[in-house]
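Only one structure is covered here, and it is reproduced in the block below.
For this depiction, one protein chain was excluded, whereas all remaining protein chains were kept in their positions.
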Amino acid sequence: MDLYEHQGKELFAKHGIPVPRGIVAEGPEAARAAAEALGGPAVVKVQVQAGGRGKGGGVVLVDSPEEAEAAAERMLREGFQGRRVNRVLVEERLPIARELYAAILLDRSTGTDLAMVSVEGGVDIEELARERPEAIRRQHIDPEIGLHPYHLRRLTGALPNELRDLVGNVVAGLYEVLTTEDATLVEVNPLVVLTDGRVLALDAKVTIDDNALYRHPEIEMLRSAFPIDPVEFRAREAGLQYVKLDGRVGIIGNGAGLVMSTLDLVHQAGADAANFLDVGGGASADAIATSLEVVLSDPAVRSVLVNIFGGITRCDLVARGLLEALERVQPTVRIVVRLDGTNAEEGRRILREAGHPMIVPAETMLEAARVAAELANAEAAR
Amino acid sequence: MDLYEHQGKELFAKHGIPVPRGIVAEGPEAARAAAEALGGPAVVKVQVQAGGRGKGGGVVLVDSPEEAEAAAERMLREGFQGRRVNRVLVEERLPIARELYAAILLDRSTGTDLAMVSVEGGVDIEELARERPEAIRRQHIDPEIGLHPYHLRRLTGALPNELRDLVGNVVAGLYEVLTTEDATLVEVNPLVVLTDGRVLALDAKVTIDDNALYRHPEIEMLRSAFPIDPVEFRAREAGLQYVKLDGRVGIIGNGAGLVMSTLDLVHQAGADAANFLDVGGGASADAIATSLEVVLSDPAVRSVLVNIFGGITRCDLVARGLLEALERVQPTVRIVVRLDGTNAEEGRRILREAGHPMIVPAETMLEAARVAAELANAEAAR
Amino acid sequence: MTILVDEGTRVVVSGITGREGRFHALRNRAYGTQVVAGVTPGKAGQDVEGIPVFDTIADAVEATGANTSLIFVPPRFATEAIYEAADAELPLIVCITEGIPVRDMARVASYLRGKPSVLVGPNCPGVISPGRANVGIIPGEICIPGRVGLVSRSGTLTYQIVHELTQRGIGQSTCVGMGGDPVHGVGFLEALEAFEADPGTDLVVMIGEIGGDDEERAAAYIAERMTKPVVGYIAGFTAPPGKRMGHAGAIVTGSRGTAQAKAEALEGAGVRVGRTPTEVADLVAAALP
Partner (left out) sequence: MTILVDEGTRVVVSGITGREGRFHALRNRAYGTQVVAGVTPGKAGQDVEGIPVFDTIADAVEATGANTSLIFVPPRFATEAIYEAADAELPLIVCITEGIPVRDMARVASYLRGKPSVLVGPNCPGVISPGRANVGIIPGEICIPGRVGLVSRSGTLTYQIVHELTQRGIGQSTCVGMGGDPVHGVGFLEALEAFEADPGTDLVVMIGEIGGDDEERAAAYIAERMTKPVVGYIAGFTAPPGKRMGHAGAIVTGSRGTAQAKAEALEGAGVRVGRTPTEVADLVAAALP
């Protein structure tokens, strides 16, 4: 779960990392009031989970409350890079002397945390790592022993002396966020040095481990600030992994790897997936029915591919779930169904006997992908 | 540092381990008052760092405050097994249904903590371990992960169901004492089950790591309750490792291993050491002088052996230290001195030139031990 | 010959009295696996269709000589069960549980380093050596004994590929589902190493997906050390960057960890990479002696 900038900054403040004074606004009026409260000149920042806000007009310097209002109004109306925008962050404007970078993330290849501090900030850090690797100090932190002073000395070793302790404190705060809030990534870009010598987090990127949300109800609640797509909401409520994509073939499968592979096969067959939907292991008839409803509710869908390899999942239940859903919704597109594995024969028999006109059985995964792609392309061409 | 029973029980109570109600008394009057406060019948327990108190008359059941006073008076007057006694613990008398045993200690051979729970208590646990090993459950606890529920389930697995959680809680408390107070041993023998079903620590043995006392000033202060031998006190203040023993040859050396070896050699030569004194590494002339004064202040000493192998320790400083001490104290016994290693030639020259009548130089460690033993035996025979 | 599990495997199932634990314990036993014990705190003395239940793994090991832990307990108790199995010094721990917080797993991984226990998973389908032992949830009926080793980050995708192999009559020595979590036990490297050393394996199939750099590191290992042929598959060529695709692991950041980059790394190491599960099976058939 990726937090908004303003949510990340609230966590930062809680753990002693200095951040600019700022106020979240959900409308132009509120943005105007916020700028007034901050004393006039301000920065209005769109709150979306996307990079490149600076270049894309998502961060606007304003000199007055009126300008703040106008900027917020435009952001909330236009959205950002195709995303809906619910809120902006209005922050004090600060005199910046220098930009740095600091981050800690869980490095999956070592199973330890990797902290990074760069003497340059406000840039694409992966680009910087390629072009001037010596600008970035890296240090692994083993969770067994936690953060030690030598880690901080090493990380801040390339900075001027007067900045080392200040940046070290920020890194220590980031580590605290990481460990106490179950984050997998905390990033500050840029970490700024003000002309008066203070060091502040000007941005905040925080990713929380979804699996750990059960012990952080207060973070789970932050989701309520996110714009909600009703389809995605329904899928999430049903425990389905659903991601909306840009193509025309609705995809339902069991297991992330199998679904990804199905997406690839559909692409190879000349069409693109409208979504990724993993019903998970041991799916019930009900979960299958909900999945089909979710996928069919997307108007871009021109055909659906149901690809099930039964392990814990029983293909007879899948067949029943499909027929159940078809009683509730009247699909206008064909549903290609491929069943293999546990009780596949029985599942195929159930579908055959039901003889639903919109269901197209397929023998193999490859065939299913080909047929679904053809159907979608034919539908789209009409 | 071994704590007194009552000190250990205070730590237990702090960490949630149930203990009997009890009052420490430093005189017979106080013991009487304590028994009164506890309601009459009581147990008076001598506070010494020694085992076998039960058999040796160190634990007395009393029926009245008067009896408590008498018991305390005798204990404080007589001491226990040759040790001075400063205080007794007066505790409530409780109806005991069953005795168990629980302990955790740092197991040096694995570097992890070893917890033990026995279905029998109040006995010599090493004997029990030999004779009925199945009575004792053992479980290593790695400090990296700490105590987990499965450790407790395993440790209490041989107990009746109604006792498992109660004993598990005691073990959890012991583990808390161990880890938060830097103990190397916590032992409850017996851990008793009362007739009303409660589980209490009837005794408490706690050893605190001396090296960790710097972070436990409140435990360090408990030392003030210990009977103080003025000689040992002086040695400790000077940073010397001094242990009083029963023989006649005073021993001074640098390094624990070398000093132990010197004790052995003196024994092989037919005498026994009056003490163990390690001046440590890099000893100054002053430390040597203090060491000599400490050793000579023991009236049992009939000869002294100074055995120095200089590494960081410089033999010339050792020689100067000895001569300095001899200006302050007038020894009535001979001091055999063996110097080798760093600046040994210079040290020997200094002693030779000083020509002090009580100093007997020795060429080797073996010779020094032989001469010191002979001198002590000759003195003792006079 | 096989890796990790065989006829000598004696399984103790943590969470055996739960719905999933019970179902798969019995299923594994029905396959012929020696499922000798179960563990559920507070249910010692009971049994699950003849499989005795104990209070701790150590008790189970003492009573039954179990040598393999199979874990089905819910995520918030799963790391506890792994620690318990490691402290009981079980050589193999297979953790099926999905949804364990990754920082908890990082601590587990750190604890297991230097210990004799080998962990498979978590969030994995387990390990099967067809005809010998099945420890986990892989459907035994899609496998046949043979000489192809298989290791995979994905569950049902593994079934798909095993199925295609079996349809062509190509049997498997051992199939290892390593699981899709970012921090896990046995990875491609360890499995490849074991298959390379296993005289019962002639060829290895590795099934990867987007995210992380397990495949890239495996490629380096293959180039340097493997003498046996390797056939690969990568899922997620069409996954858009920055999107999470179900598996916690399957998320792409920038150009690193893309399916394209992984496939190229593997091909650079001499691995034949199939573009579909069917092509993978064809490549295996062609490469086998």
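A, B and C label the chains in the order they appear, each numbered from 1.
By our rule, contacts are C-beta pairs under 8 Å (C-beta built on N, C-alpha and C of every residue); 3 or more make two chains touch, one makes a residue touch a chain.
In this text the structure is predicted, and so the values were computed from the model without any measurement.
Shown chains touched by the hidden chain across the complete assembly: A, B, C. Of B:123, B:258 or B:300, it is B:258 that touches the chain left out of the display. Considering A:61, A:97 or A:145, the position touching the chain not shown turns out to be A:145 (whole complex). Among the residues B:112, B:169, B:297 or B:377, only B:112 touches the chain that is left out of the figure.
When you scan B:97, B:221 or B:366 for touch with the missing chain, the hit is B:366. Residue-level contact of chain B with the missing chain is found at 106, 108-109, 111-113, 126, 142-144, 179, 182, 184, 209-212, 214-215, 241, 243, 245, 253-261, 263-268, 272-273, 276, 278, 281-282, 309-312, 340-342, 364-366. By the touch criterion stated above, the residues of chain A touching the omitted chain are 139-140, 142, 144-145, 148-150, 153-154, 157. Where chain C meets the omitted chain, the residues involved are 113-115.
As a working rule, only the chains that are shown with their structure count from here on.
Seen from the Cα centre of chain A, the chain whose own Cα centre is farthest off is B.
Once the centre of each chain is set as its mean CA position, chain B and chain C turn out to be 53 Å apart. We define each chain's centre as the mean of its Cα atoms; on that basis chain A and chain C are separated by 28 Å.
Taking each chain's centre as the mean of its C-alpha atoms, chain A lies 61 Å from chain B. Multi-chain contact residues of chain B (touching two or more other chains): 144.
Residue positions of chain C touching 2 or more other chains, listed in rising order: 107, 110-111.
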